[in-house]
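Shown below is the structure under consideration.
Yeah, one chain of the complex is gone here, protein chain that is, but the others are all in their spots.
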Amino acid sequence: MAQKPLDVLNKALNSPVIVRLKGGREFRGILQGYDIHMNLVLNDAEELKEDGVRKLGTIIVRGDNVVYISP
Amino acid sequence: MAQKPLDVLNKALNSPVIVRLKGGREFRGILQGYDIHMNLVLNDAEELKEDGVRKLGTIIVRGDNVVYISP
Amino acid sequence: MAQKPLDVLNKALNSPVIVRLKGGREFRGILQGYDIHMNLVLNDAEELKEDGVRKLGTIIVRGDNVVYISP
Amino acid sequence: MAQKPLDVLNKALNSPVIVRLKGGREFRGILQGYDIHMNLVLNDAEELKEDGVRKLGTIIVRGDNVVYISP
Amino acid sequence: MAQKPLDVLNKALNSPVIVRLKGGREFRGILQGYDIHMNLVLNDAEELKEDGVRKLGTIIVRGDNVVYISP
Amino acid sequence: MAQKPLDVLNKALNSPVIVRLKGGREFRGILQGYDIHMNLVLNDAEELKEDGVRKLGTIIVRGDNVVYISP
Partner (left out) sequence: MAQKPLDVLNKALNSPVIVRLKGGREFRGILQGYDIHMNLVLNDAEELKEDGVRKLGTIIVRGDNVVYISP
């Protein structure tokens, strides 16, 4: 059964996601919200870096940076 | 007989596809969904890397990263 | 007599085309379909590389990658 | 409970935020305003640089530069 | 007397033009058609390269690659 | 009290502003006008360069180059 991309995002609300951005940055956090541009709200967000993790709290990611989101 | 790009995507639903992104990344997975921006949902997604395969589960790919999709 | 770009694409349906993408990649295949964004469907597609040809079967090319199409 | 990205921005009005831009620049300031493009107004803005802080007063950031905003 | 850019393109129909693209490529050919995105149709198109000329026949150039067109 | 980005630009009319562009260029001048794309008109504009200042007179800056504007 087919599911639209935004439907899959909707099901992932309040769950942990990994977000890969252009340029190679990777974040994880709890998906708190999104909109049709794939702007995202992540709670308890962390940037995953080669040398560890950087805690960021809540972040609003502008959708045009996103490569993929993994629920 | 001509077929529009989104019609061809529609026929590929629930089948394996290869997705090539800008910058050279390549993914394969089962096409679970798409929308008019070519945002994609892939199940059982894997990133194909020079040194092997990285399993990603379900991913939502933002369409503006796509170079081509091969059903 | 003037011809709009999409009219020329339309006449090229079911015929071989060469597609040059940003970044220098070059594909050839049978033009199976297109839309107003210049998203393309190529059948029997091949990527032309310096060291040979890579067969890709059917591909859907996202239009924003296109530099030119040669029918 | 889900919250849209712009709702989260709205709650952050008159509070300090960190803004990460494409290319790696990072700013902090008091969020004075925003619009649907994520254009931002920051008061008491500072650019955070490796070798210290550059005070900028009020700045209007064009939204297409934004990677993320952290309230 | 002022002339809109697309009016000037219209007058150049069926005449030779030089087209400079982002990244430095340069083409010449007979302007066969265009649309409001500055997508172009060139007949008898040639790419002008440092080491000579590459004959391309008819090409459809996607407008977002264009830097300038010289009738 | 919140203020929209374009309202802040409007208040800055006829006053000196600093404009930082993508790629690092920096201009200052008197803000003579703007529109919703953040296209700007600067009078008595100067480009600030490492080795001094280049006087430009009036310039119309295309908004998509802007990183931030500081009134």
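Letters are used for the chains, namely A, B, C, D, E and F, taken in the order the chains are written, and counting of residues starts over at 1 for each.
Operating definition for what follows: contacts are C-beta pairs under 8 Å (C-beta built on N, C-alpha and C of every residue); 3 or more make two chains touch, one makes a residue touch a chain.
Small disclaimer: the values here were computed from a predicted structure and weren't measured.
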Footprint left on chain E by the chain that the document does not show: 2-9, 22, 38, 63-64, 66-71
Contact footprint on chain F, counting only the chain that is left out: 13-14, 21, 23, 25, 32-35, 39-41, 45, 56-62, 64-65
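Methods note: only the chains that are shown with their structure count from here on.
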Give, as an integer number of Å, the spacing between the C-alpha centres of chain B and chain A. 18
Which chain E residues touch at least two other chains? none
Arrangement of touching chains [line / ring / star / complete / other]: line
Chain pairs in touch? A-B, A-D, B-C, C-E, D-F
